[in-house]
Every structure is written in structure tokens, then in C-alpha cells.
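Here the complex is missing a single protein chain, while all its other protein chains stay put.
Labels A, B and C are assigned to the chains in the order they are written; within every chain, residues are numbered from 1.
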Amino acid sequence: MAQLNFVQAITHTLDFEMARDPRVVLLGEDVGKRGGVFLASQGLFDRYGPDRVIDTPLSEAAIVGAAVGMAAHGLRPVAEVQFSDYIYPGFDQLVSQAAKLRYRSGGQFFAPMVVRLPAGGGVKGGHHHSQNPETHFVHTPGLKVVYPSSPADAKGLLTTAIRDDDPVVFMEPKRLYRAFKEEVPDGEYAVPLGQARVRLEGDDVVLISYGGSVAETLMAAGALSEQGVSAHVLDLRSLLPWDKGAVLEAVARVGRVVLVSEAPKTAGFVSEIAATISEEILDTLLAPPARVTGFDTPYPYAQDRAYLPGVNRILRAVQGVLNY
Amino acid sequence: MAQLNFVQAITHTLDFEMARDPRVVLLGEDVGKRGGVFLASQGLFDRYGPDRVIDTPLSEAAIVGAAVGMAAHGLRPVAEVQFSDYIYPGFDQLVSQAAKLRYRSGGQFFAPMVVRLPAGGGVKGGHHHSQNPETHFVHTPGLKVVYPSSPADAKGLLTTAIRDDDPVVFMEPKRLYRAFKEEVPDGEYAVPLGQARVRLEGDDVVLISYGGSVAETLMAAGALSEQGVSAHVLDLRSLLPWDKGAVLEAVARVGRVVLVSEAPKTAGFVSEIAATISEEILDTLLAPPARVTGFDTPYPYAQDRAYLPGVNRILRAVQGVLNY
Amino acid sequence: MIQETHLFKPFDKPLSLVTDAGVWNAPFELDLPDETLLNMYRDLVLSRLLDEQLGKLQRLGKTSFVAPNAGHEGAHVGVAYALRAGFDWLFPYYRDHGLVLALGVPLREVFGQTLATRADPNKGRQMPAHPGSGALNVFTAASPIASHLPPAVGAALSMKLRGTGQVAVATFGEGATSEGDFHAAMNFAGVQGAPIVFVCENNGYAISVALRKQSGSETIAAKAYAYGMPGYTVDGMDALACYYVMQDAVAHAREGRGPVLVELLVYRYGAHSSADDDSAYRPREEVAAWRRRDPLGRFRRFLEARGLWEEVQERGLRDELGRTLSAALAEAEAAGSVPTEWLFDDVYAEVPDTLLEQRESL
Partner (left out) sequence: MIQETHLFKPFDKPLSLVTDAGVWNAPFELDLPDETLLNMYRDLVLSRLLDEQLGKLQRLGKTSFVAPNAGHEGAHVGVAYALRAGFDWLFPYYRDHGLVLALGVPLREVFGQTLATRADPNKGRQMPAHPGSGALNVFTAASPIASHLPPAVGAALSMKLRGTGQVAVATFGEGATSEGDFHAAMNFAGVQGAPIVFVCENNGYAISVALRKQSGSETIAAKAYAYGMPGYTVDGMDALACYYVMQDAVAHAREGRGPVLVELLVYRYGAHSSADDDSAYRPREEVAAWRRRDPLGRFRRFLEARGLWEEVQERGLRDELGRTLSAALAEAEAAGSVPTEWLFDDVYAEVPDTLLEQRESL
């Protein structure tokens, strides 16, 4: 076991998988000598050479699209898009090629690939270095979507994503890249997709989050516990598939739920969870499911922190739910 | 008043607005002599010439992106993307440029433009001529989104969209283009955005839909009425802004609601409505809000009709809600 | 065979090897056995007959859509014969029935795809004119124009990295060259020296949009310069010119000398598709003029001039192919239509719970 931060866990996992399986290759802007702008592939160019760590031209369509063809031809590409905000020039490749290849070919061709996306705000990045586009991916049949919040989960889920036979969008909360370290298993370690992780057991309110916002959600839970309120915190980790079982079980048991996500509110991914909860376990609800999210604005620069669903906003929503 | 079908109403409105305002120009693939592949601009090239009806190269990025620049420079471009499925190569221009221009420039520049998107299934178009990408747009702050279901609304809303100072994504249910005619006002006729239309008054269940699915929803309501069940049918018409007032008022009054949309289920736009309903008027609900949607698969060819939320599926959901 | 001197230069004439009259007119000797020449002709005719047959099916309401190939056959056969079928990878577009047929995709599968029966290895998932064959490395066509080009480059890179000796060939219309994906693919291939041949079937129109409104360059081949690769412009109505240029281009790629862009000048005789009426945008005389340059007629005159073909063989061939087509169509129909439940398969490697639920709700 080593103490690693999030981005170190990514590097370690890429290294582990590349050593294990010669089909795994990396591609993206600056992933070579530079090791990626976040240094997620640091050292791998030296170790595996330019054939397996490929600096691409500045084109996300080329990155995502080439990954599709590499995967269809038998490689296991892990593509890095420098910021999740820059997936859009490659969006057509993701939704029209990667997501639909298996379906349109009746299973004759498929694309076992990973697209890594440093995502989320809180880094003074303004609107093109802070966005949370996960809803677009979750709403695209054929993709799988993962958004871990801790180094160990990053390893476990990236391992699974690389070995998965379907295209996986792997989102990484960049503001947590170097925020903290934790024990990350050295050897073989795979976490299945579709399993939420209970971050805290509790009975008064269920807090559900994923990615970067898990940090604030846990802080809010800490504050609540000081007030004598016991929060049950679920970290979804995987958004497609998402762990309906764990969510419904916890919410049905507790009756009160607050959903936390950085993405803009309207039609964001947590709306799906709220809709599913009310569709399936309406009668167990003691209060309306509440959402605490990013605002329906482009991600601002000056108000970087205000945009995020911070501890105060989460606590206010919890109060609303408790006092209902 | 003239009897027009949907696509004729579009042509008529484009003509009306172009005659009225010399800043209005059209651009897109085949919109010139060919009049567009659906003939929505038929005759306008002859009438307004190649400077105002511009055949573009085969590039949606060029179409949407050029419209942004035209609009910023003072024109009122109406761009046609041949099928809504082909917005993706121009998606970055829509979400990174059109949607964010006003915001990023502090209001110094803005893009009063319309992107017309023939959308939806039921035309044996397979997965790239049938999709319903509205959720992507609704989840993008800075865009407005309209999806009418009838010729008269098409005129009223397209008029408003063209005159609006913000970028509007104007979706058109292509399977209704020639499905029926109705009276369309000849002269000035603008319908404000954000107002749902009551298609049928009723007390037993609220059916909410928009775009192509309004047709099946109304058929289902007809079938229900024969069974003595009175449905209140809301046609949202505009998805961003959407008419929260009308929705909450009707659902609070009736207590039972079924949401109908062709888009894939997971994280689709109607999830937002379900989430809002449960968030705001939970206690008025007599049954869980139910969704009847497209499936979480790419849009198929062979099973074109099965994919759509048809009358039977709507009726089954209504039964579920009534028997709850 | 085609020397470096034929490398594209701006304002070069398109390369042609057989005159309209059917006379071999090249700076080198023809080196194809008679049998191959006869097979090529057979494939030219088969493609034309298939096209007519599909048109009929559409007019009869048996299929929803057709994208006519007539006029592209010379290009199709030339490209197919330059590839190692089942070894190299083909990334075709929707106007390539002639090409996939000549490469070996069974007629039965083409009809199966057209009618969405179980005879379609792609399981009826897409509109007609979207062929694909896992067995033959024919990457199932997708509708979004040019979107197959970045994947083609990716496959080519995989071939290079693993030293498989394969080549990727991707076809597309001249309209496709306007998409960003064309650019992204060409550029990445150029930088990496990927073993891929980009083949533009330039028929002068993208639906109604004529070339001069599509592209500012004199030719499509000229665009190769922007990516540091060679570009050729070829008379696409001359199947043998297409074949020889493609053979060189494929060899170039296979030998590790990087990608090539080949522009084949063709014409589509019919409308863009069964949903199009081309009379609004194309003068009839233009269509007639191109029909006089028909690749079948030229190839037939060429065979006749070499004493390889006579009227009686022509009739025999057409009869035989007619029967072959009917039999394949019957087989494809007999396979039966695609079941509704298949709707939920192949979204993922395994059908997830959400889709099992949704299948129940049908």
C-alpha cells in the first residue's frame, strides 16, 4: 500500500495496466514528454516510448476518433482530453462513433476505450476549465460514465474502465488531484462499475454526491454531526450505470435526501436520481428530494467558489429537508 | 388565415421575417436552390438571392459558428442543420461560442441567432436521422430551446425566436412536417417563449409532452376519454424556459402526472420536470410522476416505431398512475 | 507503376490510363491477367445491376431508402482490387455498395441490410446503404459525414504500432472534405505517417451543393499538401486508372511511407438518394454528358479491343447476374425480419438491468 494523491493514483494505474497489457496505449495533447498538463502520465513516455504514449495534434476529434479505431482494431486506448470542457470538438466522435459502434454493427465492431477527462471547478479556471459535462455522457446510450472522488477509487475504477469492453468516460475532479493522499493498493485492484460507496453511515438524512462535490458533502456531514444530525453519505462513483439499489435502499430507509452536484441545475444528472426516487419510492419520502447544484450559468471566473455547491448551501438544503 | 402543414408554416415564417427585417439571413446545407432537404426554405433563394440564403459547405461547425459571428456583427441568422443528429460536429460552436458569448464578454457581444433542427424519430431514419438531443441544449446555460408540435405554434415561436436577442435552438418534429394542416395566422403572430399550451382540459391525470410526442399523447388522451378518464394535456412548446407555473398548477390540482418524451430515458429533459414536481409539490401527488420515453439505446432502424413512446405505452403508464 | 512524376501537382490533369474508346494508353505495360480483367468487368456490371434492383425495391416500397451508385462503379472496382480483402480494413461510406461487393461482401448481406432482415450481420440497426462486415474488416458505415475518418486513422495507427502489415482505406465524397473530422484525420495521419489511403469519390455534388460552393481549392487532391502527403487526381470513370493508382497508394502506405490522398473523379447519374430530386440543381445535359463517359462502356470497349469480350458473353453475364441477384434477394428475405427484442442488444457488451427493465415495458 502506498500513500498517493489522486493524480498519482492515475499515473500508477496507467503504469500498472500498461505493464500488464501491451494493448494499452495512451494518447492526447502533451501526454508524452510533458507527461500531460496535470502530469497524469509523467514518466510513462520514458518508460513505454512514443508508440504507446502518443502526443497528438491539437484536435479532440482526432484523439477520441483515433481511439475508436484503435480500439476497434484491438488496442485498449486511454485517451486524455486536456480538460473536460474540451470534449466538445470531439463530441461527435464520442456520441456518434464510440457510443454507437457496437450497436450499429450488430456487435461486429466495438470500442473498448477510456476517455479521461479532468473535470470540475474550484481551480480558478473560468468557464472553459471548470465545467462538469457528465450529464451529456449519461444521456448518451452506449457510453459508461465514472466519476470517482478519491485516489483508491480512482485506481479501482480506472482499472475496471480500461478492462471494460465498452467505451468509458472517466471523469476526474481536478481540484482534488493534489488535495489529499490516501492508501492505494499496490497490486491488482478493480472496483466494479455501478456500485456506490457508503462514505458515512447515518439515519437522519441521505446525502448523495459524486466527484469533486463529495469533498464538500463530507464536510457538510461533519458539520451536521456536530449538530447531532446523522447523515448517510453515498458517493456514487459510477454514474452510468449508477447504483439505484443503494440509493433507493438508503432513501427509503431514511426518507430524506439531498443530492449534490457541481453541474448546472436544469436537467443535470441528479435530476435523474430525483426523478427515479419519486417514481419508485414516493411513499417513503418524508420530505421532497432536494438538489444542491451548480447554477444555470456558464462557469464564472471571479465567483469561482460561489458557483460550487459549498458546505453552506448543502447545510441549508439539509435544514429544509429536515424541517419539512 | 391559411391552412398550412408544419413545414409550410416554417417556410411562411422565414419568408415573413426576411421580408420584414433585412438582417434576417438563412444558411445551411442545401438551403439554396434545393430549398433544404425538407423544403423548408423552398422559393426563398429565388426570392432573396444567394446573399441572404446561403448554401454552406458540409460543416455544421461552419454553419453554427458563422451564425455566431454574423449575429455578433448585427445580422439575424437562421441556421439550418440538416438533421438534429448532425448538430454534434457543430456542438462546440453552440455550447462554447453561441451559449457563452454574452456572458464571457460581459454583455459586450451577443448572438441573436436561431439554429433550426429537424428532429425526432418515426421516419425510418435509423440512429442518425431520428435523435432527440434537446436535453443537451436544455442543460447548456445561455441557450433557449423551443420544440413546437403544430404549424401555428411553429409560426408563433419561430417568429419569437428570430426576434429574440439570445441564441435559440428551434427543434422541429420532422415526422409531423406533412402530417396535418391547421390554420396559421397570415400576418404578425408571435408566441412568447416559456408558455405551455393546454391542448385538452381534464381532471383525472395530467399528460405533459412536447414536439413529436404530443401527437401520440393526444391520441392516448382520446382513448382515455372513451374510457371515461379525463386527461389534462399540456404541450410545453418551449423547453428552456419551460412553463413551471402551468405544470405545477395542473399537477397540484390533479395529483397524477405522466411525462412523455421521445428522448432516451436516463437523464432526459422530462427527468427535470419530474424532479421539479417532486421538489416543489410533493404533497399534492396522489401517485408518483411517471415517465414514458424513448429507450436507453441508440435509435434503431428496424424497430423505428417500437422505440417511440406510443399510445399503448402511454396508456399503460396512465393506468399505473390511476391505479396507484 | 505510377511513378513519382504522377504525384499530384496543382493543375495537373486527372490521371487516365484507358481512353474513352477503350484503348490502353499508359506509360507502362498492362500487367493484369485476363481473368482479373474479366472479373473486374463482372463486378462493374454486378454493381450496376444491384443499383437498378435496389431502386426497384425502393419504388415498390420494400425498402425505405436507396443511395444510387451508378457512375461510381469504376472507382469502386478500382479500389476494391487494390486491397487485400479480409486483411486490410475498409472504412466505406453510404455510396459504396459496388465497393463492398467487389471486396467480397455477400449480396445476401447487402440485401439483408437493405431490408433489415436477419441476413444483415449488422442486425438491421441502420438505414439501408450502411454496409459493414466484421468478417471482411469492413467497418460498418455510419451516417454522420466524415465521422469514420478519425477511426480509420486510429485503426491505421494500430496497424503501424503492431506492425501487422495491414493498410486502412477510407472512402468519402468530396462534400465530406469540408467537415472538421476530415481535417483532423488527414492531419493526424500525416503527422504519424499512418498506413492509410484516403479515397475521395468526387462526384461534384454534395446533395445539391456543387464543388465550387463546397471547397475553395482547385482540386480535392491539392488538399494533400496541407498534410504533407502525396495527392493524386484520377479519372474515376476509368476503372484501371483507379486500380493502378490505388495499388501504388496502398503499396506506399504498406511500405511505411505514410498516408496518401486519392481523388477519383466520378459522377452520380441518379439523384442523391431516393429522397432527393436532382432536377432542381443539375442541368440534364450535364448528366447526359457524364453518362457518355460510363465506366462500364469504357471497360467493355477495352475488353473488346483486346478480344476478350463479345455481345453474346455480355448477354450471358447479365442473365447470370440477374439470377444471382434474385437468388440473393430471396435468401435475404427468407431470413426473416429482425425481431423487436434485438432493439436492446449490443448497446453494451452485456444487456444492463435498465435495458432489461425497458425491454419488459415494451
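Following the convention adopted for this analysis, contacts are C-beta pairs under 8 Å (C-beta built on N, C-alpha and C of every residue); 3 or more make two chains touch, one makes a residue touch a chain.
The structure displayed is predicted, hence computed values, not measured ones.
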{"item": "Hidden partner chain, touching residue among C:171, C:187, C:203 or C:274", "value": "C:187"}
{"item": "Listed residues A:255, A:268 or A:298, member touching the removed chain", "value": "A:298"}
{"item": "Among A:37, A:200 or A:322, residue touching the chain not depicted", "value": "A:37"}
{"item": "Among B:134, B:153, B:166 or B:216, residue touching the chain not depicted", "value": "B:166"}
{"item": "Residues belonging to chain C that touch the chain removed from view", "value": "10, 178-184, 187, 189-191, 212-218, 222-223, 225-229"}
{"item": "Residue numbers in chain A that touch the chain omitted from display", "value": "29-30, 32-35, 37, 55-59, 61-62, 85-86, 88-89, 124-129, 265-266, 295-298, 300-303, 306-307, 313, 316"}
{"item": "Absent-chain interface as seen on chain B, which is shown", "value": "25, 51-52, 54, 56-57, 59, 61-62, 64-75, 77, 89, 92-93, 96-97, 100-110, 141-142, 144, 164-166, 241, 244"}
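Following the convention adopted for this analysis, only the chains that are shown with their structure count from here on.
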{"item": "Comparison of A-C and B-C (more C-beta pairs in contact)", "value": "A-C"}
{"item": "Most distant chain from chain C, judged by the mean position of its C-alpha atoms", "value": "A"}
{"item": "Inter-chain centre distance, chain B versus chain C - centres from mean C-alpha coordinates, in Å", "value": "37"}
{"item": "Whole-Å separation of chain centres (CA-atom averages), chain A against chain C", "value": "41"}
{"item": "Numbers and ranges of chain A residues touching at least 2 other chains", "value": "89, 92, 96, 100, 103-104, 141-142"}
{"item": "Multi-partner residues of chain C (each touching 2 or more other chains)", "value": "123-126, 130, 142, 144, 147, 180-181, 347, 354"}
